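Below: the structure, in structure tokens.
Only one protein chain is missing; all other protein chains are in place.
Just so it is clear, A, B and C label the chains in written order, and each chain counts residues from 1 on its own.
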Amino acid sequence: MKQYFREWSVAVSLVVLLLALAALAPEFFKPNQLIAILTTAAPVLIAACGMSLVITCRHIDISIGSQFALCSILAGLAAGAEWPMAAVAGVAILSGATFGAFNGVMVAGLGLPSIVVTLATMVTWRELLRWWREGAFVRDLPRDFQWFGLTQAAGQALLLATAATVFLLVVFAMKHLSGGRFVYAVGSDAEAARLAGIRPRLVTFCVFVLMGTFTGLAALLNAIRFPDVDPKTGQGLELQVIAAAVVGGVAISGGRGKLWGVLAGVLLLSCIAPALVFLKAPPQWEKAIQGSIILLAVAADGWRSAKEGSRT
Amino acid sequence: MTMHAPLLQVNNVIKNFGAVRALRGVSLSLCAGEVHALLGENGAGKSTLIKLITGAHQPDGGDIAIGGHVEHRLTPASAHALGVAAIYQQPALFPDLSVAENIALGLERPRPARRVRWGERRSRARDLLQRIGAHIDPDAEVRRLSMPEQQLVEIARALGAGARIMIMDEPTASLTQQEVQLLFGVIRELRSHAVGVIYISHRLDEIFAIADRVTVLRDGESVGSHPVSAVGETDLIKLMVGREISTIFRPSERPPGAAVLSLSGVGCRASGVHDVTLHVRSGEVLGVAGLVGAGRTELARILFGITPADAGEIVLDGVPLVIRSPRDALAAGIGYLPEDRRRHGVILELPVAANITLAILPRLFPRSWLRFSTERQVASEYCRDLAVKTTTVDAPTHSLSGGNQQKVALARWLATKPRVLILDEPTQGVDIGAKAEIHRIIRHLAASGLAVLMISSDLPEVLGMSDRIAVMRGGTVVAMSDAADATAHLVMAAALGQATTQGAA
Amino acid sequence: MSRLHTVARRASEGIVRAINVARRFELYRSEPLLAIVLLVEVLIFSRTGANFATTGNAFEILRLSTEIGLLALVMTPIILTGGIDLSVGSLLGLCAILFGKLWRDAELSPWIAATCTLAIGAAGGGLNALLITRLRLPPLIVTLGSFSLFRGLAEAITRGVDNFTGFPESFLFLGEGAQVPIFAAVAVGVWLMVHRTTFGRAFRAIGFSPEGARYAGIPVERRLTLAYVFAGAVAALAALIYVARVGQAKADAGTGYELLAITAVVLGGASIFGGTGTVHGTLLGVVVLAVLKVGLTLSDQPSELAGILTGALLLVVLSGEAVARLFSERLGRAKIARP
Partner (left out) sequence: MKTTLKISVALCVLFAGCGPAETKTPVLQGSSASAGSSSSKTAGKQLTIALMPKSKGNAYFISCKKGADEAAKELGVKLLWDGPTEPDPAKQNEIVETWITRGVDVIAVAVENRGGISTALRKARQKGIKVITWDADAEPDARDFLVNQATPEGIGYLLMDEAAKVLEGKGQFAIITASLTAANMIEWQKNIEARRAEKYPDVAMAVLRPCDDLKDKAFNEATAIMNAHPDVKLLMAICSPAVPGAAEAVKQSGRTDVKVLGLGLPNDNKRYVHDGITTGVILWKTIDLGYLTIYAAHAVGNGSLQPGADSFKAGRLGNVTIRGDNILLGEPFVFTKENIDQFDF
């Protein structure tokens, strides 16, 4: 029980926040507000699933913010060129996978440290997008872009359903598919994995491609919520997603971490901003609170394992 | 036992790493149901040969035939499929995953899309562990297992893989005598199932006990394969070292001086050590024998301040000490050559000179300004004394052989001019030639008045080197005796907890 | 014909000699490679950029890159120990705000307020050090948390709206040119600390093997605390220089500076896993990035191109090194020994 300490501490703090809101600002729980929070959190959850894979494999990807923006713009342009929505979805997901593959080749192929590679690709892709689009929105998209042409309610339902399915698929794969277990194995000890016949570099490459694919899907699902595409979308996504994964219990040293904790982490961090509005707290405290939540969650876990003197 | 077609045929294999020619031409044949010992000094190419057979590396010359069929592109996956299994000294396990999963990942063919059946994995792990008599919980995280337990998990995994060729690289390095007998039982069982076992060890007594044939490697070449019955211990050593080895141990001549370090009731709840009372006199080697897990390394860690004591009193030269960190121990004049040389003993990436002066930086450079000339001078002085074979003191430590790395670690602690030197398995994983040199150095240190506390699982070494022997079990000292009237049997009996006639000194 | 022969022979001898020189001066490591990249940059920009190759501009480049240079300098020992510090940029912003508040609301003289700010910066570094050493937490996560905590505190203290300007001329002089000698002094200090003192040797030992260092009696916690507290103090110094240069203290000061500092350190040849890396390499990295940014602006190129080229340069230098290492292994040469 005790090694799930961090997952439980996140779930507990989420419940505490919701109780406080129920007491102080019950209208927080109006369906319209909850749906808004969930539809905003859904793309972040999909990206967080990808990030959990990357971190469990003992790597990190801070370029997903730029990938997210590029995939959104490419999807918008495809829709603007009257492509059918299926093709637009394909463009978003495939371009994500391609960006992921680029990171994968540098990290798995050349063995470069993932934080440095994704730092470089984050800056390069973001500035490339600005140089190319010079900040222009993608406008006048056909009717069937927003919510895939469905009604708003149906669109939101589809978005939430997709996020839930992806989440459950990843939970299932990480627990019950050999491929998922390989990610844990490579994250735990890459050399032992190699000797057991698993190919660690291939697993690492696939993990980065999956990260890109999930980011592309998240970008698509976020873009269809609006009639036009803002090139500055996805700013700060990587920090939000890494924080959610870490607060949710994924060990940065790889090999450990449960996805349910990540779900609680995403929901907790997504509720802070709206909660501040409802609690009528001054707006400028949001970033300070987010920072202290990350520090508290990590410190609590560190203090517990230090006290227990676990032999890691 | 009929010797039908050889399971494994290695002929004239060559392998280079950069400019280093690791293997110059090795031939070896392994038949079904045979235990074939592989003997050789460190750096003779044993582990490189294993890596070739398991497909971790590809040979640059010669070829390897498994089951009579020559394999060209041997990879870990294809070797695995052909029934080759290896148990390494550093267990190739997944610390964060459960025992059952560790075993399963070794057995199942790596197909990503297959469903994992947890129930089946757990039951298969349980019965494999039972077969080798290891009672380990399949759901425990490997991270929390002791070293010998991890080794048994690896053996269970190899067994489960239905390996036809089982390679064991120094499996008994950290096992107790009891666990060694258990392992020999498993090996005999494998032999009866026509499995070929390649057994690598430095302990000649083990080779004579278990092996059918022995091949000796020297400097990357196989210099002879003989049935064990047709060859004696000294012949093997001569083949291995290619030169005469004088008797390994020489008893000390000088009577020991006054007590330097004395412990009374020392204990540390966290590491399971309790009320240890003993003393070490200057010029004396106090051997500390005992089974793995008896708390010997834990005691050393207490004395060196890594896990500070929370009971009892430590007195050095009459002065009571409170040691809360390695820095306090160092200041008090206690040196500690740790058990795990690669991780704690030396920092492989640093040059030899930096490693030697690492512990005495505050003394060598009080105003913390480094002067490379003094550092180089101190380092080369110690390299000369301990005969460390290195091109220059600026060479990175990872370019040295195991034996020389151990000497560099030893040099580091001698540089601190300690009053007491604690040695933890000083000659583990070191070849016979370097082992003899290290013993000579220890004898010389004791003779010059240093108090030495030597922890060792190598019984002949403990009996031969020590003036007095303390035996530990369950975290405390259970017996103490002079070397003269101690015998292997008595020490082992004390270690195992059978009734002993020896009164505590 | 024979003249052609002699020329060809002399040329091949030249190449062989160049390779030997390269190997003797260990040119395969990135500092020398970066020096060449810098040379090429200067050559190109002095042709395309207006007034690029003037001493005024050189001084300007140094003046504009002082803050990032200072952060990169103190990031070097941290990366040497195998750690990282994402919070220096936000700490710079927080220190700028607190300096403004101490000066305007607490009516302290700029210089007293400045010394207090340095102490506050050190305290910020101390928080990181406490969590990393006492609770043995990974530096990446601790500084990720303090990254948003410091930025959040800066925004909270000023309620976002408030900002501080109108500093006295004597203080603003710090941003007009006085910061270049300060930068040089800190650079020499850090170089000596890393390369010529026992602290530097301890950082490297901890980076290669934290347990090995502990077993050798090195006070690992104290050395790590020194690295992170020193980073906090210098981040505060950079904040003072930033406020003097921009003439104004605002909550979003220093945004993104930490990533630029890390880029400079890695470009300079330091390994992100710790152990290898030099201060002069980092300084070269800072100058290469600064010249790239200023050179491009002077050549009338949009500022995004600087971002693209920085990322591309980092990727190329790293993959170049990786390819060279793989290439040299395959050629049978000993592994590149990195002290």
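Heads up, the rule we're going with is that a contact is a pair of C-beta atoms (placed from the backbone, for glycine too) under 8 Å apart; a residue touches a chain by one contact, two chains touch by 3 or more.
These numbers come from a predicted model, not from an experiment.
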item	value
Chains on display which the left-out chain touches in the complete complex	A, C
Omitted-chain contact residue, chosen from A:S52, A:N103, A:T233 or A:Q290	A:T233
Residue, one of C:L108, C:A123, C:L140 or C:L172, that touches the chain absent here	C:L172
Hidden partner chain, residues of chain C it touches	15, 18-19, 22-23, 27-28, 33, 36-37, 40-41, 44-45, 48-51, 54, 56-57, 60, 64, 155, 158-161, 163, 165-166, 172, 175, 242, 245-248, 250-253, 255, 293-294, 296-305, 308-309, 312-313, 316-317, 320-321, 323-324, 327-328, 331, 333
Contact footprint on chain A, counting only the chain that is left out	25, 27-28, 30, 32-33, 36, 40, 127, 130, 134-137, 139, 152, 222, 225-228, 230-233, 235, 273-274, 277-278, 280, 283-284
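By our rule, only the chains that are shown with their structure count from here on.
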item	value
Most distant chain from chain C by Cα centroid	B
Chain centre separation in whole Å, for chain C relative to chain A (CA means)	30
Centroid distance [mean C-alpha coordinates] between chain B and chain A, Å	45
Contacts with 2+ other chains: residues of chain B	none
Shared interface positions of chain C, touching two or more other chains	none
Complex contacts: residues of chain A adjacent to chain B	3, 175-179, 181-182, 184-185, 187-189, 191-199, 251, 254-256, 309-312
Chain C contact footprint on chain A (complex, rising order)	60, 106, 110-113, 115-117, 119-128, 130-131, 239, 242-243, 246, 252-253, 282-292, 294-295, 298-299, 302-303, 305-306
Complex contacts: residues of chain B adjacent to chain A	54, 56, 76-77, 80, 86, 88, 92-97, 101, 105-106, 108-116, 141, 143-144, 270
